[in-house]
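Missing here is one protein chain; the remaining ones are kept as they sit in the complex.
Chain lettering (A, B and C) follows the sequence in which the chains are written, and residue indices restart at 1 in each chain.
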Amino acid sequence: MDLRLSQEQEMIRDGVTRFVRDDYEFATRRIGAVSDLGFREEVWQQFADLGWLGAALPEEYGGFGGSAIETMILMEAFGRGLVLEPYLWSVVLGGALLQQGATSAHKEQVLPEISSGKARIAFAFAEPGSRFNLAHIGMTAKKDGDGYRLNGNKTVVYYAASAEYLIGSARLGGAKTDREGIALFLLPSDAKGITRRDYATQDDQRASEIIFKDVQVDAAALFKCGDDALPVIENAIDVATAAICADAVGAMGALREMTLEYLKTRKQFGRAIGEFQVLQHRMAEMFILEEEARSMALRAALMLDAPAPARKKAVSAAKSLIARAGRQIGQEAVQMHGGMGMTHELSVGHYFKRLTMIGSMFGDGDFHRKRFAAL
Amino acid sequence: MDLRLSQEQEMIRDGVTRFVRDDYEFATRRIGAVSDLGFREEVWQQFADLGWLGAALPEEYGGFGGSAIETMILMEAFGRGLVLEPYLWSVVLGGALLQQGATSAHKEQVLPEISSGKARIAFAFAEPGSRFNLAHIGMTAKKDGDGYRLNGNKTVVYYAASAEYLIGSARLGGAKTDREGIALFLLPSDAKGITRRDYATQDDQRASEIIFKDVQVDAAALFKCGDDALPVIENAIDVATAAICADAVGAMGALREMTLEYLKTRKQFGRAIGEFQVLQHRMAEMFILEEEARSMALRAALMLDAPAPARKKAVSAAKSLIARAGRQIGQEAVQMHGGMGMTHELSVGHYFKRLTMIGSMFGDGDFHRKRFAAL
Amino acid sequence: MDINDSVEGAKFRTEVREFVAANLPADIKRKVDGGLRLEKDDYVRWQRVLFDKGWIAPGWPTEFGGTGWEPLQRHIFEEECALGSAPAVISFGVNMVAPVIIEFGNDAQKEKYLPRILSSEDWWCQGYSEPGSGSDLASLQCKAVRDGDDYIVTGQKTWTTLAQYADMIFCLVRTDNSGKKQQGISFLLIDMKSPGITVRPIRTFDGSAEINEVHLEDVRVPVENLVGEEHMGWTYAKFLLGHERVGIAQVARSKKQMQRLKMIANTELVDGEPLLSQPEFAAKIADVEIGLIALEMTELRILSDESAGKAPGPESSILKIRGTEIQQGITELLIEAIGYDAHPWVPAAAIDGRNEPPIGSDYAASIAPHYFNWRKASIYGGSNEIQKNIIAKMVLGL
Partner (left out) sequence: MDINDSVEGAKFRTEVREFVAANLPADIKRKVDGGLRLEKDDYVRWQRVLFDKGWIAPGWPTEFGGTGWEPLQRHIFEEECALGSAPAVISFGVNMVAPVIIEFGNDAQKEKYLPRILSSEDWWCQGYSEPGSGSDLASLQCKAVRDGDDYIVTGQKTWTTLAQYADMIFCLVRTDNSGKKQQGISFLLIDMKSPGITVRPIRTFDGSAEINEVHLEDVRVPVENLVGEEHMGWTYAKFLLGHERVGIAQVARSKKQMQRLKMIANTELVDGEPLLSQPEFAAKIADVEIGLIALEMTELRILSDESAGKAPGPESSILKIRGTEIQQGITELLIEAIGYDAHPWVPAAAIDGRNEPPIGSDYAASIAPHYFNWRKASIYGGSNEIQKNIIAKMVLGL
């Protein structure tokens, strides 16, 4: 048991903390939020140059061979700044899928492009009506000559519009929620037959509805199938869930700090409202929730390499607690800011919205509590 | 819609409130609590003399023809004083069973004895493993000559030792949890073949485990069977549940008042602890919970005459809320009393125990929430 | 006691129900049912329907246009309007400034303003909060200085709901600074078209723009627009806060939302089964629903006391606290119910008659913004913290 950061990890932490504090203020962030892309390409390149895109990727593919802890450190800082750049989607989730599931040809081709910032990946896994069941896949992949023909709908595909590659889950056979018969395909995002409807999300991120209509891909596009595909998906989503837990912890920390600051400066009835004991105790509870969330995000990251049942249990425990803590901290932060907390101008509401969206991402609190209890 | 008490009801309320305040102090109550019977026979006679035993019983059987509101008024006052006398069990529950289910011979015989204080009834409905399912009946009633032979075990039969009559639910046929095949028997509590193990409960009340071994009863002892028996049981238990909700409201009111008083007098850090805003807000929440509980107990009482689904829904809504409110109010009252709240000497802990036991009586909060949602 | 409507009550209920069904314009009903945005014209149209019927101001004395209904009858009216999908009557005129004018205004003010409030000719807004004074309302700074027959008003009001539509604003202003902060406050009626008034929208984080800053710079207000006595405004403000109990709990509107929640939870599937049949989710719905039943019964108890002549008391803080907790609880379950469909931000979907197909189910688009927006409910109108202070002090004597 050793819970200390290595020196290299501390350097990354200091660097990314400084970046978010100095170069990613709320007003600066807005430039990305209102842009076509939804984030700033130059910031993405900066991430590449600073080595962050490759921090947790294997050295043989241009990365630095870091672990889930590097991802956690980066994600917590990104959460703290409500960073818009799709690190979670392209590097963490896309990276995990490729590392676990892809052929070496795919890995050699795509991973270096990811870590260098040349390309991004989006993963189309959710479908209308699928809710949080990853095996609920109606998209079909039919053998067609040497390749496959894909047909189906995917919903809320995060950062598809800015990705060069799409990974899609499709069904070679079996019924809609069977654990078998699933395959993963890697294809260029502009493949013929793909139609996207792009939109912003509640928390200033970007996503798309995607229709696959007779999309032709060659045999090499299939990178995982049979009994192996769903475990690869589940593993990658767990990796991403652990990362978004760290994201949430960063957002909670920022919210708690700004609320604390507000309590110390806002005056009512002739004194700082932070002198009111009710608000003191509620702040104490917020602080405890944040520390619990931090503990759980750390634990989830550390358990990602454990056997699947232990990994799933740790990730679900973390996500369940963090969904609840995020909601409570968000609601309390808005409430304690009073009317100011309701404004679009202050960042409080934006953190609140982000925590709300994280709450249901990859499964909400009830879903993960149930998965936890069943294991 | 009219939620005002009648003049007669206000008189009953004033009388019983005065009685509990003046003649049923915590120290006086103790005399009954440590006695063999578990309560005071002379107090029971006083109830009879004051007309309370017959307040909600029909005039034709020696009662005063009152409604569930009279019962509610009495029970709330009894709850306020942690009254030990088995009004709930004998008059409310026993009375409801007889009124709804019994033959006129039974009614004419027993109800006047109840309202005059000459006799008491206990209802043996729970069995080992039955939890809160009233249809879970393993006790058997076998036809035997002109009568029946009863065999089985009943658990936690409240105030059986001080009752002259027992009503028992038994099975004429069908499987253990069938809604059909159930019968109710009225028999003398000293019938041959009955063995009791008596004990005190956590909250100073009395109950017994009862074994029925080849208990012979004549045909007239059966007073309800077929498809009708379970609805009669359910109705009577709903009547009793509404009454115990009022009981809980009285206990909550007493607890809230004594906690408020403690907050106003106990000094720490140089001031009354009631000046601490955290305790003020928590007291406000206690007060709201109490008022919600009061509203729900009233509503349950008023809905007892509604058709069964509406009646069940109202009673379950009330019991579910009151189980939760009782737990929270009890825990908060002990907590705000600090170490003093833990002592056997103060009454706080006794109210806490009473509210805990009420919490699971006739079904706990989860049970009733589920019944509510299913209707 | 009787929990059921009396014969007359039941008759009245039917009358209101049929009236709403027959007279509520279909496009307004569609917007209310779908959680779509209501425009000024929608509110005014419905209010004029009620005005024509004589039902716009049930709380007023009959001599000024009230209905003379008992509190419990008003409760039936409110319930049937809400269940019939009518929009709420905007409170600022009918339920807020009018009772103050009726109680403390002079005859000229009554003659001038009350008819225009009844007919919805004037849209009123409320000038109470200021940037520096939120929960501590009495610390307000907006200044009114006497100059001949006018006051000259300078200051800033904020969180002014729907000020963009308003013809008139009722303002608390400071006319004296020498005593306790509660003293020296006056209650002024100000024409929103007066020179020196600027309204600036405040966008809230859910994306809507229903609140505003109102800047007043040397605004001339005739002395005849002073309500009651100078410096006595705090008394009138407190009267207003404690006045209105019918409807504060918003029981009927929450019932309506509860129906919607159940409909949606019955439509959303979890592995092929309705979400509503999942015990954990059903339990959460039941908890809120039971809370709503308790709230309604508590409101009825209070209204029953009121019918029996008991004066309004601080117990109504219970209605505000639980009412908003339940409203917020329902929005929370709604956003939970729809999973990923809550993520897309589609502002156009709030507008009736949009052309685009929805993303996800057709009820999804308004749910997340509604959840966000409704966080205001426990902040505005006396925050729930202030309500608990009131209970602790006024009811419990702490």
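General remarks:
In this section, a contact is a pair of C-beta atoms (placed from the backbone, for glycine too) under 8 Å apart; a residue touches a chain by one contact, two chains touch by 3 or more.
Everything numeric in this text was worked out from a predicted model, so none of it was measured.
In the full assembly, the chain not pictured is in contact with A, B, C, by the touch criterion defined above.
Of the options A:34, A:220 or A:373, the residue whose C-beta touches the omitted chain is A:373. Within the full complex, the residue among C:83, C:199 or C:283 touching the omitted chain is C:283.
Residue-level contact of chain C with the missing chain is found at 278-280, 283. As for the chain not pictured, it touches chain B at residues 126, 128-129, 131-133, 136, 155-156, 177, 197, 199-202, 207, 209, 267-270, 278, 327, 331, 334-335, 338-339, 341-346, 348-350, 352-353, 356-357, 360, 364, 366, 369-370.
Where chain A meets the missing chain, the touching residues are 1-6, 67, 69, 260, 263-264, 274-275, 277, 279-281, 283-285, 287-288, 291-296, 298-299, 302-303, 317, 320-321, 366, 369-370, 372-373.
Rule of thumb we're sticking to: only the chains that are shown with their structure count from here on.
Distance from chain C peaks, on a Cα-centroid basis, for B.
Remark: chain A and chain C have CA centroids separated by 39 Å (rounded to whole angstrom). Each of residues 277, 280-281 in chain B touches at least two other chains.
Of all residues in chain C, those that touch two or more other chains are 385, 388.
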